[in-house]
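I am attaching a structure below and will ask some questions about it afterwards.
Missing here is one protein chain; the remaining ones are kept as they sit in the complex.
Chain nomenclature is as follows: A, B, C and D, assigned in order of appearance, with residue numbering initiated at 1 for each chain independently.
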Amino acid sequence: GDTLKVGFVSPRTGPLAGFGQTDGYVLDLARKALAGGLDIGGKKYSVEILDQDTQSDPSRAGQLAKDLINNQAIDLMLAVSTPEVINPVADACEAAGVPCLSTVMPWEAWYFGRGAKPGAPSPFKWTYHFGFGVGEFFKTYISQWNLIETNKKVGVMYPNDADGNAIRAHLAPLLAKQGFTIVDPGAYETGTTDYSSQIALFKQEGVEIFNSFPIPPDFAAFWRQAAQQGLIKQIKICQVAKTGLFPSDIEALGDLGMKISSAAYWHKAFPYKSPLTGVSGAELADGYEAASGKQWTQQLGASMSLLDAGFEALKASSDTKDKAAVAKALSTLKTETMIGKVDFTSGPVANVSPGPIIGTQWVAAKEGSKFPLDYVVTENATDPKVPVEAKLLPYNG
Amino acid sequence: MVTQPQQQAILAAAGIHKRFGALVVLDAVDFTMAADEAVGIVGPNGAGKTTLLSVLAGAFPPSSGTVSFKGGDVTPLSATQRCRLGLVRTHQVPKPFSGMTTFENVFVAASHGAGLGRDEAYEEALGSLKLCGMLGVANRRAETLGLLDRKRLELARALAARPTLLLLDEIGGGLTDGEAGELVDTIKELRRRKIGIVWIEHIVHILLQVAERLICMDAGKIIADGEPQTVMADPEVVRAYLGGGPK
Amino acid sequence: MSNQIIQGILLGGYYALIACGLSFMFSVMRIINLAHGSLAVFSAYALWWLASRFHISPFVGLIIVLPLMAAIGWALQRFLLDRSARGGALLPILTTFGLAIVIDNLLFEQFGADTRSLAPYIGSLSYDSWEWPGSIYVGKLAVIMFVTAVILLGGLQLFLTRTRLGRSIRATSEDPDTAGLVGVDARRANAIAAAIAMVTVGLAGAFLGMRATFDPYAGAPQLLFAFEAAVIGGAGSLWGTLIGGIVLALAQTLGAQVHPQGFLIGGHAVFLVVLFVRLSASGLGLRGLLRLPSRETS
Amino acid sequence: MSLLSVENLVVRHGLLQAVRGVSFTIERGETLALVGANGAGKTTLLRAIAGAHQPAAGRVLLDGADLTNVPSHRRVGMGIALVPEGRKLFVQMTVEENLLLGKTAGRSGDRSVDKVLEMFPNLKPRRHARTGHLSGGEQQATAIGRALMSSPDVLLLDEVSLGLSPLIVDRVYAALQGLIASGTTIILVEQDLNRALAVSDRVICMLEGRVALEGPSKEVSRDEVTKAYFGLHRKSTGSVPA
Partner (left out) sequence: MSASAPMSVIERGTATSRIAAIAVAVIIALLAIAPQVLSAGAVDRMTALFIYVILAAMWNALAGFGGLVSVGQQVFFGLGAYFAIRLADAGLNPFLALFASGIVVGVVSIPLSLFMLRLRNGEFAIGMWVIAALTHLLVNLDRLVQGETGTSLISLNVYDSGTRRATIYWLALASMTALLAILFGLLRGSTGAAIRAIRDNEDAAASVGVRVTGTKRLLFVLAAFGIGIAGALWLATSITFQPKTYFNVQWTAYMIFMVLVGGIGTFEGAILGALVFFLIETWFGGTGVWYLVGLGATAVLFSLFLPRGLWGTIEERFGLRLLPVGYRVRLAADTADGEATPSPQQTTMHQEKA
């Protein structure tokens, strides 16, 4: 019968390779599940997933997308992890009229960062994105930060990048409304190597909560300096995003990495099964650990959910070989995936389906564990179905 | 000792000082010459001859003092502008455009220094190569030339810029007698074309075949200036420069 | 404020250390080494590997890694740079650019994308500090780096000007053929120079790994700061590199004082200002600039 | 055995044969003047002896030992020093540093910077100046001094007096006389024929890469040498009627 071609673009090498590290395993599972073909509307299709590595280079991401569209004639594009991958791919698809689904970056950076204007109708016809946004961070942070008694003074360090700017613009005002005092020294550029002025400000203001969206090297430089300058003695919650997604980021911090709070777009405790492969969260994580010898990461579930959602959309479309029909199916997709529900019918803006981000914390692993760290769920405001496993521990104490 | 009245002077330098850090290299030098003169400059090593030439040609500005050429003050003008006005120099340590052929070296001077159009520049370049006996190596990359050919190239290139006044810095060193003869012939030909010459040279007997006036410098000052034989006999010059060696 | 200045000066020591090998190769061997950062990261990985695998403290690990780096420098010079430098000043840029890509990606192939750091292996040294009156905190590691930079750069400067070998190295960099004619073994001098340069790169890698984190692609971002420090300091002067590092770091910390984004902007701006001032001092700068229009009209 | 012998030496620059089968020998303490027109191959010959050019054929022997595969820097250690054409100083380094570089480890000899500066008093005040800033003559003096620092057995001087003022030339030749007296072997390229013939024991005139004339300096006349030069037909240039 016909062959369905699906492009899958992710950063497997280069500076962002941490995100792509688990993709090989996830794709293997998916291919196994699809080996017998896919029944859609009574017709059997064989499926080919064409996975490509952007080498963490956005230009290359765009080129790859064009290659998949023009030379491979794919029916659906899937793109995952970071604006550096997703935005160029989505733009290429939007330009060429090919449906594209993506996840793992704040949707605000995906939507507004590609030229959409607030209040105006969505300029995008072909591209769709699901996953967390500032709203989820807000809920999660409020929930997480109220778990411990603090003076509600939050020192924030948001870089001048896609995530940082989205968060600064939308999150900080919301937090302020909830009674948190935001101490924001202003955006910094990634690659900064000395943070003494920010640290001085935080100390002076007596902040007890710290929140940042840094890349790992920036955070390591900052946090060690914060330790040197005695800032961390006053910190009760150290809530970082982006750094700390993966265990190696935290291990690299040594003792300073313990009890850092994080937020996860997926966790192995998620109670969902992948509709595509049928695996549960624990099965996925354990399977990966067994196959690779490495600790599981939250990216496993995210990449899986992208495949889940993508194939659900293909199944739901009236004609899988008609791009407009697939795009239509995406725009009305409402399903459950590895990360929980994906629903494009009720998003904050067209083309976007918000997803959960749950509060977590890095703690020392229990005796006898294969890995030095454990990643525990501490709150579940954005998806109450996810079980809370542990109590949030103060960073100092 | 100014031998020419100011108004006839084509080149005049007044009160030139040049310091490199604490080192005073030119110390209140006044120098004037007429359009059709051939002036020789001698002096011990390090006397400041090359530095004077560089100041005249505009390679660097004097610490104080002024240079005027063809009646206008050229002190603020760059070497490029002075060259285009007709004041052209050669370099003591040759500075060829090493990646270009001999012809191309000279062609640059003809088309930019002399401001000629393409065909004229070709002719000018070939002409000055021929005059300097370098046609045979016209297609050689300049970096493969020996020292003497490089010196000739300096001369050919300066000529192609159509100078009215030519500043030569030791182009005669290391020549055999025959070659020196050719060089003197070439310079005499330039004299016939009414090109003024300032020529620094240690091989005094070559210089004397051309120079009508001789200047001797020592320690940044002009110590003698005048008719060549007189200058050569000046006891001060003998002491500072010539010495009593075998001759 | 005084705290920021002290932090800035200490950061300058770090930059100088990072820039040392680069400056050495740039000013002494006339090679713009684009692989500098990658080689430093390589050294950091070597130390990390020793520490995580054999529990060898990074400081002890240096005893193994620095000779290794010296050997690499020697080999690099013998087999790559020596040959490519003969093809003109630009060719080493291509060589080292290629080398950087190869090293980065082989490191990735070997160690994966995970973020690493040497800090966990040096106890709490990476964030220990002395508290001075006026709530000034002086990081112990920062002081160690600063002192190392002073000793290293000062020592190299003396070595280059005061010893026969140092002079040979400088002569070789100017003109290897003529160096041979005065009895200097140019190949040997160059290889020793490269070995020395790589030892300093090894040290830079060690401190890079202790101060922050690294991954296989972490080399390139360090490169520009190192170049800036080297150029501010002036070619040919290693002491200058120390000054350059400090000037750069102070400009950054003071820039950050104005606004966090001023950190990088301040550093770049001061770099350009220093070049500009230097040009003015040599008569080429402001005056030359202003004289320019008149030049064009003739 | 002769101190230095050159056997059938051929040196090429690309396609161009600059030295075409030159042979001669030179005894210890002898002084040889090498003359010839521009481009005759003198510089190339000296550089080949010093090891800066690899010969295409032929050999150079020092004390009977074949030098063909000895790199230039080791030849300095064996006692061969060259004052190169065009000075070739290290222009970023000071006069003193340039001189010190000339002092090669492993060569006995009592040359010191001070002694060399004695010979060129005009260099004394410029001792710590970068050679790139020196005047032409000062550079030439430094180049000669640098070669002397290695106390060579065989001193090769290319265009010795180029750019030197007469006074300094006298001084250099006086110093050469001293070296000759102390048994140093010298090959010098000098265009001032009178000087060359006066100071040397033997003269070789080169023409287009070959030896055109060879003989004891006392026996060959100026005329003969000049004729040998003119074996090279004068290029059809020189004075051109306008």
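By our rule, a contact is a pair of C-beta atoms (placed from the backbone, for glycine too) under 8 Å apart; a residue touches a chain by one contact, two chains touch by 3 or more.
What you see is a predicted model; the values in this text were computed from it and never measured.
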In the whole complex, not just what's shown, which of A:A30, A:A109, A:V207 or A:L306 touches the removed chain?
A:A109
Taking the entire complex into account, which one of A:G18, A:G62 or A:G244 touches the absent chain?
A:G62
If I consider the whole complex, including the chain that's not displayed, which of A:A30, A:I49 or A:A162 touches that chain?
A:A162
For chain B, which positions touch the chain that isn't shown here?
57, 59, 78-80, 83-84, 88-89, 91, 95-101, 103-105, 107-109, 111-115, 118-119, 121-124, 126-128, 130-131, 135-136, 138-139, 157-158, 160-161
Can you list, in ascending order, the chain C residues touching the missing chain?
26, 32, 34, 80, 83-84, 86-95, 97-106, 108-109, 220, 224, 227-228, 231, 235, 261, 264-265, 268-269, 271-272, 275-276, 279, 284-285, 288-289, 292, 295-296
Taking the full complex into account, what residues of chain A touch the chain not shown?
12-13, 52-53, 55, 57-60, 62-63, 66-67, 69-71, 83-84, 87-88, 91-92, 94-97, 109, 112-116, 123, 159-162, 164-166, 187, 189-190
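Going forward, only the chains that are shown with their structure count from here on.
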Any chance you could check whether C-D or A-C wins on number of contacting C-beta pairs?
A-C
Distance between chain centroids, defined by C-alpha means - chain A, chain C (Å)
36
Whole-Å distance, C-alpha centre of chain B to that of chain C, is 46
Residues within chain C bordering two or more other chains
none
Chain C residues touching chain A - in the complex, by the definition given at the top:
3-4, 7-8, 11, 14, 105, 108, 112-117, 119-121, 124, 126-129, 131, 135, 137, 139, 142, 211-215, 217-218, 221, 225, 249, 252-253, 256-257, 259-261, 263-264
Parts of chain D lying in touch with chain B, wherever the complex brings them together
13-14, 35-39, 43, 85-86, 122, 126, 133-138, 140-141, 159, 162-170, 173, 191, 193-194, 198, 226, 229-230, 234-235, 237-240, 242
Please output the residues of chain C touching chain D within their complex, sorted ascending.
161, 164, 167-168, 170-171, 174-175, 177-186, 236
